[in-house]
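The complex is shown incomplete by one protein chain, all other protein chains being positioned as in the whole.
Here is chain A:
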Amino acid sequence: MTYTLTRVEDALAAENERYPLEKRERVDDPMQQQVHRSVFTGKLDEVLNSTVNWGRKHSLWPYNFGLSCCYVEMTTAFTAPHDVARFGAEVIRASPRQADFMVIAGTCFVKMAPVIQQLYDQMLEPKWVISMGSCANSGGMYDIYSVVQGVDKFLPVDVYVPGCPPRPEAFLQGLQLLQDSIQEERRPLSWVVGDQGVYRAEMPSQREKHRDRRIQVTELRTPDSI
């Protein structure tokens, strides 16, 4: 499997540098590197990593952050009919310092962007970003002077959820995709053990994964009856 590597020192702000601050490089499995050096730390490391990741992905604390319409659908996912607690993500935090991931639920405005960056900076590692809805993904239908054309112009995004706004179910799917990718991550197990870098697995594109099944659909239900 191929990984994207982000090193800790690369995420530090230097004079007049562009956001997103972190630099990413594509690398091979860090395990492979270990093996080639003929040092076998394999099994224990693997078990530890996967245990830690398992814990992380099932206890994701969302940051209570909303911008516009998408936030209403995100909140809907948090309430009884959709019940986000099934995925261990119901502990909504009002402070970025206590949260694990941030959902950019809504339009990213030019006036709001510095605030979003500030809040993101206040979150502690490990942290992830879900971009929810067309506006956050790309500006969507708002190609207009006051809107940043996609939050990834300055934030690193882990999962994109399409829709305007996406249904609560779509948000839940996005959350599960984030969980899948967290399971594959490699982070330092401590400040003194191993490589001090974050390896993010390159997850397969959902569009390509489901294309075959989707193009097989030939009959669509008529909207003339319920």
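Rule of thumb we're sticking to: a contact is a pair of C-beta atoms (placed from the backbone, for glycine too) under 8 Å apart; a residue touches a chain by one contact, two chains touch by 3 or more; residues count from 1.
Just so we're on the same page, contacts and distances are computed from a predicted model.
Peer 1: Would you kindly match the missing chain to its UniProt protein name, picking from "Phosphoribosylformylglycinamidine synthase subunit PurS", "Putative ABC transport system ATP-binding protein", "Phenylalanine--tRNA ligase alpha subunit" or "NADH-quinone oxidoreductase subunit C/D"?
Peer 2: In UniProt, the chain excluded from the picture bears the name "NADH-quinone oxidoreductase subunit C/D".
Peer 1: Could you tell me which of A:T4, A:N64, A:Q176 or A:Q206 touches the chain that is not displayed?
Peer 2: Counting the whole complex, the residue in contact with the absent chain is A:N64.
Peer 1: In the whole complex, what residues of chain A lie against the chain that is missing from view?
Peer 2: Spelled out for chain A, the touching residues are 13-19, 64-69, 71-73, 75-76, 79-81, 94, 107, 109-115, 117-119, 139, 141-149, 153-154, 164-165, 167, 223-226.
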